[in-house]
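Every protein chain except one is present and positioned as in the full complex.
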Amino acid sequence: MTERVRAILNCYESDNPGSRANLARMLNHGRLGGTGKMVILPVDQGFEHGPARSFAPNPAGYDPAYHFQLALAAGCNAYAAPLGFIEAGVSQFLGEIPLILKLNSHDVLHDEKDPLSAVTSTVDDALRLGCAAVGFTIYPGSSQAQTMYGQAREIAKEAKSKGLAMVLWSYPRGSSLSKEGETAIDVVTYAAQIAAQLGAHVIKVKLPSAHIELKDAEKVYNKHHVPIETLADRVRHVVQSAFNGKRIVIFSGGPKSDNDEAFFNEVRAIRDGGGSGLIIGRNSFQRPRAEALKMLGTLIGIFQGKA
Amino acid sequence: MTERVRAILNCYESDNPGSRANLARMLNHGRLGGTGKMVILPVDQGFEHGPARSFAPNPAGYDPAYHFQLALAAGCNAYAAPLGFIEAGVSQFLGEIPLILKLNSHDVLHDEKDPLSAVTSTVDDALRLGCAAVGFTIYPGSSQAQTMYGQAREIAKEAKSKGLAMVLWSYPRGSSLSKEGETAIDVVTYAAQIAAQLGAHVIKVKLPSAHIELKDAEKVYNKHHVPIETLADRVRHVVQSAFNGKRIVIFSGGPKSDNDEAFFNEVRAIRDGGGSGLIIGRNSFQRPRAEALKMLGTLIGIFQGKA
Amino acid sequence: MTERVRAILNCYESDNPGSRANLARMLNHGRLGGTGKMVILPVDQGFEHGPARSFAPNPAGYDPAYHFQLALAAGCNAYAAPLGFIEAGVSQFLGEIPLILKLNSHDVLHDEKDPLSAVTSTVDDALRLGCAAVGFTIYPGSSQAQTMYGQAREIAKEAKSKGLAMVLWSYPRGSSLSKEGETAIDVVTYAAQIAAQLGAHVIKVKLPSAHIELKDAEKVYNKHHVPIETLADRVRHVVQSAFNGKRIVIFSGGPKSDNDEAFFNEVRAIRDGGGSGLIIGRNSFQRPRAEALKMLGTLIGIFQGKA
Amino acid sequence: MTERVRAILNCYESDNPGSRANLARMLNHGRLGGTGKMVILPVDQGFEHGPARSFAPNPAGYDPAYHFQLALAAGCNAYAAPLGFIEAGVSQFLGEIPLILKLNSHDVLHDEKDPLSAVTSTVDDALRLGCAAVGFTIYPGSSQAQTMYGQAREIAKEAKSKGLAMVLWSYPRGSSLSKEGETAIDVVTYAAQIAAQLGAHVIKVKLPSAHIELKDAEKVYNKHHVPIETLADRVRHVVQSAFNGKRIVIFSGGPKSDNDEAFFNEVRAIRDGGGSGLIIGRNSFQRPRAEALKMLGTLIGIFQGKA
Partner (left out) sequence: MTERVRAILNCYESDNPGSRANLARMLNHGRLGGTGKMVILPVDQGFEHGPARSFAPNPAGYDPAYHFQLALAAGCNAYAAPLGFIEAGVSQFLGEIPLILKLNSHDVLHDEKDPLSAVTSTVDDALRLGCAAVGFTIYPGSSQAQTMYGQAREIAKEAKSKGLAMVLWSYPRGSSLSKEGETAIDVVTYAAQIAAQLGAHVIKVKLPSAHIELKDAEKVYNKHHVPIETLADRVRHVVQSAFNGKRIVIFSGGPKSDNDEAFFNEVRAIRDGGGSGLIIGRNSFQRPRAEALKMLGTLIGIFQGKA
């Protein structure tokens, strides 16, 4: 075990060895293994956005096995998906890559301002399927946030007692927030803090903009000159908001980029700001496989300091 | 054990020895140990107000370990925080200071008139993490108060059967109350009474103003000339409302003060009115450490009759 | 927290913070607090041997409060007793000394070669009564050992999940062992190993003699020249058998000694051999209080390196 | 409440108010109410010895209502019986006298050396029937004692959590004891100690003889000159063995006496030795009602210091 990984695991000293070992498995797997950085492939968009929106750009992605293979071939640290996708592919890839079972899911057939994801699988499913972690999404800002926080609590409690790691997707949304506010720096850092306080081992947030949504927050940012100008500054502020870097924070890659160089610069900002890595779905599986592998290779190279 | 502490514990004679022993641990810890007075450091603002609003004034506070150390160094009686902050720091401070696990939390990303906190951790978490007490917030005046009272009931029942102490934050809020009404003397005393009736061992309220919110109450205050002119009068009336002083009442310190002397006078009023102490978060951890220790030292000195 | 105590707690890193905090409480309490050494007062002899045999030498001991006071006054690290004794005294000594609830008990009214203790209280009783640890006796060598090992497993699992520490009394007895064999060096080290493998945090054994009971063991001791000549050698070998000193081993003081100097030499051997301390019942509470305090003072002085 | 009763209840400070209130009800009921002394009428002999042996001497006793009436008329503190007797009579005497439901029973149709009573009703039955306490018999000395101690633990735990008092009949019997040994002073005191350690609120034992059964005990009695010559001495020693008088000990009256004056002298010895009272079944209900009331009147007078 590298010094870096051991230092990260020491931040989780109040957890069972099982949960820490599963964190270690993710941190030590793939091409970034041992660096303390993670690139995770998540494929929950079939449920979240619908199949054609997700897979038509690269129809190979309709097949569950495709994503296991992509994550493996690219040397990702882990692969995350909802129950069906895991069940349909796991037996071909036994023990080959750490799996994260997404326990709740949300679709867009019903349009709501204040979303609540449905709990669609369980911690026991994760054990049965041999997963290293469970994933769960909360929407801070939704009027239904309390319900999701309570579900997250129950799942965290059970997952921790059974030796799994817990990954929280913390995505601000809801009627109280403007569209721009969903990625405002004060809102994203707040989302990271909430996830950490709920006991997440790994926190996933979106890359923040320099916009400040809440009036009370704005005063503080101005008064204390919190540096948020560059993306790296803002990443650093998110990491700080996740217990001063004592919780792993990874950033979502967003939709397929038209401009890879711009995207790579974002990844460099994550690296430079001390982010722990990237969770990148559409931007990888919506390209042809070879292109995706090349892109993921560059991205991993960035975290390795080679690009 | 001092006579004073024994007299306080005798007020809780219907409780299990375990709950009383945990009350004793808090009353006997720190520089006020044995005096019957308590100063508690609570750090739940990261969740309640967001990370920058809480920690930007003193960025050391982004780190969970900072607050354990501050509470210890200042000689506080206990440290209170939500799950994540406790989990992230507890292993470095095993058994060194009584801990209060805040079991519910509320954020301000969703704006609501009638707030309901989410239950974000459990009594079993408190046992697993070695805490002396659980903390819980109720918002009397919210249309959702019944839900919170019911949650408080379940938690009190479980905590008491498992030998923990129960601290209730009782903060009037909601669409039926004016902003001024949230700290009105009739409302704060009512909040203290409700917390006591719900079975709290320790009650936390805000310092009350001389404003009277409810018409029916106003008539009674006038007719019976209830003394509420000075802050000490009002503290005395709150203590009276908490079962004539048979329940421990502590007052919240509010945001960082610009005028420390005014704040110290408030503390003297708490002391003179027979309040059991202070729960002081932002006003301590938002200053540089040395300054915070000095301020907490003065404050403890006030309760010791030295300042 | 001292370096020594932190080093000891690091050996229990797979445990919940609650269990480790309760170990810390015992290690940090009393006159040996912080040294890593422990002197525990156990009073289960009323049940184990009968009241007159236990308390007639010093009738003050019939009263449950006497032993709490003795343990406190002497500066012991903890006090251990069965349900009735704890229930009858705990309310007078709330939080003043770490308590160990003995969960099983055995009496001598029924004479048997292969003893099985009755389970006489529960982990939940320990929580309700505010105890830091549960205690349990196993009799390796008894034909009923499997039953006791199974009970110990259930209790360890529950106690650890609820944040308590677990103390195992491991006393070889039964039809397969000679009387001399019960304290034979190979048997006592075996008893320590079994307790450690069952997951005990603290192990209590008797001081071993140089006798070797088992033929297969004798060959090994001779072939490898295991040093067992002096008592300090044998203590060192017991400590080695408790995971190379990674588990706390304390030794029982036995019946009231007629020759205190001989007893103090035994204590010096425990210290010199690296034992973690002493659990001393009859030899303390069967003397007049003043005499007991003096004797316990000397004994604590030995562990402090002063006598 | 009298000073005396308050002093007794203070010995049970670790118990729930419900259990203490039920103790208070028994201590405050009847002609001895408030004195701290108790006379209890137990009628479990129909099950224990058979109906004719129990009721033929006074056939009125075949009727369950008879005993309720007798206990009431005599001014006893409580009435104890197994499920059937309570169920058959309780509705006529609702709330008129504290009831003790005997939860286990033993018959003599099967003859065994090492008896084990059957558990024949439950704590919930006691609640349903409005009882103040549950009763339970243990046979220390039986090879089945562990089983009974374990049952007593479960019942004590449940009864205490549900606010009932717990009365233990502690009757040494079994293959390891001589007939004389069942009432030997060392054995009866040991039985009282075991019941107290198991958490009994009220302990019932037989009057002890001066015989000493166990060799190891004999040495101690001789060496320390424990006074056991007179019956009052021995009662005093039993009370001492029940936590130095901190647990209520009552003595059984035995079979119908032929010589009432001798029996009254025994009762005087209980009083003079500090016993808390008498549980007297056959010796009362096997006489004609008028005679029984007279006898019970004398007996109560003895405890009142009038006879």
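Letters A, B, C and D mark the chains as written, and numbering starts fresh at 1 in each.
Going forward, contacts are C-beta pairs under 8 Å (C-beta built on N, C-alpha and C of every residue); 3 or more make two chains touch, one makes a residue touch a chain.
A quick note: this is a predicted structure, and the numbers were derived from the prediction, not measured.
Considering C:Q193, C:S252 or C:N283, the position touching the chain not shown turns out to be C:Q193 (whole complex). Note that of C:T120, C:S142, C:T183 or C:S209, the residue touching the chain absent from this view is C:S142.
Take subunit C: the residues that touch the chain left off the picture are 11, 13-15, 114, 140-143, 145-147, 149-150, 152-153, 157, 172, 174-177, 186-187, 189-194, 196-200, 214, 216-217, 220-221, 223-224, 226, 237, 240-241, 243-244, 246-247. In the full complex, subunit A touches the omitted chain through residues 1, 9, 16-25, 28, 90-91, 93-96, 124, 127-131, 161-163.
The rule is short, and it goes like this: only the chains that are shown with their structure count from here on.
Residue contact pairs shared with C-D exceed half only for one pair among A-B, B-C or B-D, and that pair is A-B.
With centres defined as mean CA coordinates, subunit C is found 40 Å away from subunit B.
Residue positions 13-14 of subunit A are each in touch with at least two other chains.
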